[in-house]
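As you look at this complex, bear in mind that one protein chain is not there, while each of the others sits in place.
A, B and C are the chain letters, set down in written order, and residue numbers restart from 1 in every chain.
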Amino acid sequence: MVPVDYYIALSALLFVLGALGVLIRRNPLIVFMSVELMLNAANLAFVAFSSVFKTFNGQIFVFFVIAVAAAEVAVGLALIVEIFKSRKNINIDELNSLKG
Amino acid sequence: MTSDLIVFLVLSLIAIASALGMLFSKNAVYSALFLVLNFITVAVFYLLLGAPFIAMAQITVYAGAVMVLFLFVIMLLGAESLAPSQALPWQKPLAFTLALVLVVEAVYIILSRAQLTAAVASPDASLNSMDSLREMAMMLFNNYLLPFEVTSILLLVAMVGAIVLAKQEKVGLK
Amino acid sequence: MQLSETVSSGFFFLAPWLVFAPLTGLLINLIFSKQFKFSENTVGTIASLASGAAFVISALLAYSVSAGHGEAVSVPFAQWIHIGTLQLDWTFRVDSLSTTMMLVVSGVGTLIHVYAIGYMHEDVRFKHEEGRFNRFFIFLNLFIAAMMILVSGDSYMMLFVGWEGVGLCSFLLIGFWFEMDTLARPSWANSNAAKKAFITNRVGDFGFLLAGFLMFWHLGSFQFDAVFKAAPAIAESAPWVIVAITLFMLVGVAGKSAQIPLYIWLPDAMAGPTPVSALIHAATMVTAGVYLVTRSAPLFSLVPQAQYIVAMVGAGTALFAATIAVGQYDIKKVLAYSTISQLGFMVAAVGMGAYVAGMFHLMTHAFFKALLFLSAGSVILGLERGHHAHAHHAAHDDSKSKKKKEGKHALSKVEGKKEEEHGHDDHGEVRRVEPVETFDPGDMRNMGGLRKTMPVTFWLYMIGTLALAGIFPFAGFWSKDEILLDASLHFPSVYGQLVLAAFLTAFYMGRQVWMVFFGEARTDAAKHAQESPKVMTVPLMVLAALSILGGALNLPFEGFHNLTHWLGHTLGEVEGLPLDLKVAGISTVLALTAILVSWLIYGRNPLKAGQIDPLKKPLGFIFTGMENKWFVDEGYFALIINPFKQVSQFLADVIDWRFWHDFVHETVILGTYNWLSGVALNEYADQKGIDAFANWLGDATQWLSANMRKVQNGFVRSYALSVMLGVVLILGYLILK
Partner (left out) sequence: MDWTTWVEWIVKGFVLCLILLTGFAYLTLYERRALARMQVRVGPNRAGYQGLLQPIADAVKLIFKEELTPARVYKVVFFLAPILTVVPSLVIAAVIPLGTSFTMFGREITLYVANINVGVLYLTSIASIAVYGIVLAGWSSNNKYAMLGGIRSSAQMISYEISLGLCFAIAIVMSNSMNLVDIVNAQKDMWFAVTQPVGALVFLIVVLAEVNRAPFDMPEAEQELTAGYHAEYSGMKFALFFMAEYQKMIVVCMIAATLFFGGYREFWFLKDTFFSVDRFWFLGPIYLLLKVVVLLFFMIWIRATWPRIRYDRLMAFGWKILLPLSLAVLFITATGILLAQELNNQLFIWSIPLLSIICALVVVVFIYRDLRRKSHGRI
């Protein structure tokens, strides 16, 4: 019997690791993966709560999150490929044309 | 210590380790592989939590499709590792500090709230039967019909968007 | 009102669609015709159907009224103005009088719509402006809608709304070919005619408005029923109020229905396309005045003095216009003066209190005058076709470029000064018109012998002529006779004028027919004239049938008098007068005599090409007067317009410019202001006070933003870091709280 707190703590930890990835990595693909990791952490929390409260709402929400993440990845990767095509470089530390 | 707890701890160690591996791999392909491992671990968590459908969907979609797509892009662009740049030297230490603070805060909040200590039931027979799946499907297609349809449209739009973005302009060919 | 209720009690719920059916047609054509590239026939069909729908609704309403034994019904539609005691709503009034008008307006209107499909098809081509076809039908539908508002309104103010609406449409349609004259030469003549009509009407409208104000002031309402209810008491205590109201109303009537002294716009209004002349300036709009007087019958009957003035104005107009008609050469001008004259008949009739006779003549006149105008249009187009056929035969394609150049020259002569002022814009605007040489297809002297080349039109014209001349048994005979009979009984002076006018009517119509249709063709165009297409002639046949049979509406025999009974529901029961053989005999004999005289002068020896009018010699200066409309326009210019211009000039130059502008503004105000702004405010208050503060503010902002900008470094990672920072801080706050 595992207390749900552990799951939530794990979820939080994974989330922070994902966030850290977004903050410190310069490769947009890895940044993207980190975002996926964050989503995944959130999903874990959802399923844990779903299991505790004996309802499917959390699982269904995870289902939607997975679908949306897939859509996001498709478009995001297409964008990255397009950026690479036009700039021959995808280092996000050099993509700062929105500078103020 | 029950066997459940041991399994949980081992798996969470793997999950955290693979997440860290993803974070600190020099090579993006290794990052992706670590993330796949992480996803599979999380899928096992889902199984433990009595959500086989979500677990399978997780593996199929995340590990099977999304991460393969990532690998594709990494390999096609040759983006395994990037040349070092000195754009934001102060970012890294600050990020670590903040992450640490956030973890501490999160753990503090989780431990200080007593009402959620309910234990997660191990996957009992009722959840792992066709009936529960059916129940979930009924819920998905009754209560969540609109979000479901919206999600399908979202996927369609994403598909079209990805195709349009990645499509090569054909020159002189109709 | 609940729908079921209205359905069970008649079709009154349809009343708003009287207005909205034509508006729907209008909007369809306006919005979609460009989008979907409607063909001309589609546009015309939509417009005609819209008008036809109004006719169907009118018929249903008339049926409902008759089913309800003539009871007047008010159909409330929308709230309009509610201020203090002024409670104005848009309410439809459906009674026997208004339905009669609706039927005439929408019926004749629909026929003219159909006719116009054919007419405008050719007209826009003759004038090289095919894009205007849609516009014409949009205006026409707008006119029907406005006219429906006019006749269906429940109050004087609603009536006034329609009154102004039709005025606007009249203006738009007279000026339809606004950059040319009637002969399609570049000129502002048509738009001047439109302006003349509009401004003259404005004088009349001013009278109407004054009448309205007086009415509201003394009678407390605009509502017909309320006004009529309050009027007798006021007539007791202050009869001059009613007299003033009715006389001011007469000014409005004179404006709209072209009576002395405001009739002068109507002949010029012939500048509009012929269907417009027929619909607006013969059949419907100009009769609005007659409708107004009839509608206000309870007011007029309270003040015999005013009635007498109305009758005299009408009779005077009838005679005066008839004399001018004798001296005109333009086929449409003759009909225009004839219209004025016939309107005089109607006004005289309603002035005498013979409302039924007036309405009766209004209806029959709508039929035969529309018929005449449309036939005249057919004649003009036939002549134009003949002219073109002939011209093309003579000179082929290369003439086109030459024509264009000629057009430019003609333009620069006419518009020379204007062009210098306005640069090339006007030039471009007007250049599109390719002028036909100064051949006037409307001039009767250019016609002759058309009965052979245009037989259908000829017979239709003959029917119209006989009806107008008042020959038994055509519709005009019965209606005119009723007016004459009434006049002979009560107003001998009016009777005398009207009989004379009737004689002249028959004479000038005879003159016209002999000149146009008989004898030899005086020009090549007349020789080659061609008959008009079915879409034009068929509506004419319907109108011709109505012109023949229209008299049946109110035969002066015992047991007939249908219209009398019908209108009696609204106007109060009157006994229908029996046929007076003496009166009828006199008018018939006079009419026949007139036709005979005209035959003697114009028919026996047909006019030759270039010959001057045979009446000119015997009548001398009188004919010169007739020819030149008794110099009324010139008189107006000398008496009113030129002095007015001089006063305006004086006001503009001396008062406004020299005194007000040069002295008051430039010297006094500007000087003071310059001192104030330049020294006191600018140097001290602004530069040293406000500016300094604003500059400081600007510098501060700049300094701040220069430092803040560093945060916006364009790196998504650092933005994410900020978000993270925010999350950490908020969580920390929540923990420590």
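To be clear about the criterion, contacts are C-beta pairs under 8 Å (C-beta built on N, C-alpha and C of every residue); 3 or more make two chains touch, one makes a residue touch a chain.
What you are looking at is a predicted structure, and each value in this text was computed from that prediction instead of being measured.
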item	value
Contacts of the hidden chain among displayed chains	B
Selected from B:8, B:53 or B:144 as touching the chain missing from the view	B:53
Contact partner of the left-out chain, one of B:6, B:68, B:100 or B:138	B:68
Touching residue (missing chain; options B:19, B:36, B:140 or B:158)	B:36
Residues from chain B at the interface with the omitted partner, ascending	27, 29-30, 33, 36, 52-53, 56-57, 59-60, 63-65, 68-69, 71-72, 75-76, 128-130, 132-133
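The criterion applied here is as follows: only the chains that are shown with their structure count from here on.
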item	value
Result of counting contacting C-beta pairs for A-C and A-B, higher pair	A-B
Length of the line joining the C-alpha centres of chain B and chain C, rounded to whole Å	77
Distance between chain centroids, defined by C-alpha means - chain A, chain B (Å)	6
Chain A and chain C: spacing of chain centres that average the CA atoms, whole Å	74
Residue numbers of chain A (touch at least two other chains)	19, 23-24, 26, 93, 96
Residues of chain B engaged with two or more neighbouring chains	87-88, 91, 95, 98-99, 102, 106
Complex interface listing, chain A residues touching chain B	1-10, 12-21, 23-27, 29-30, 32-34, 36-37, 40, 43-44, 47-48, 50-52, 56-57, 59-60, 62-64, 66-75, 77-82, 84, 90-91, 93-94, 96
Chain A-touching residues of chain C, taken from the complex the two chains share	709, 711-717, 720-721, 724
Partner chain C, residues of chain B touching it in the complex	87-88, 91, 94-95, 98-99, 101-102, 105-106, 108-109
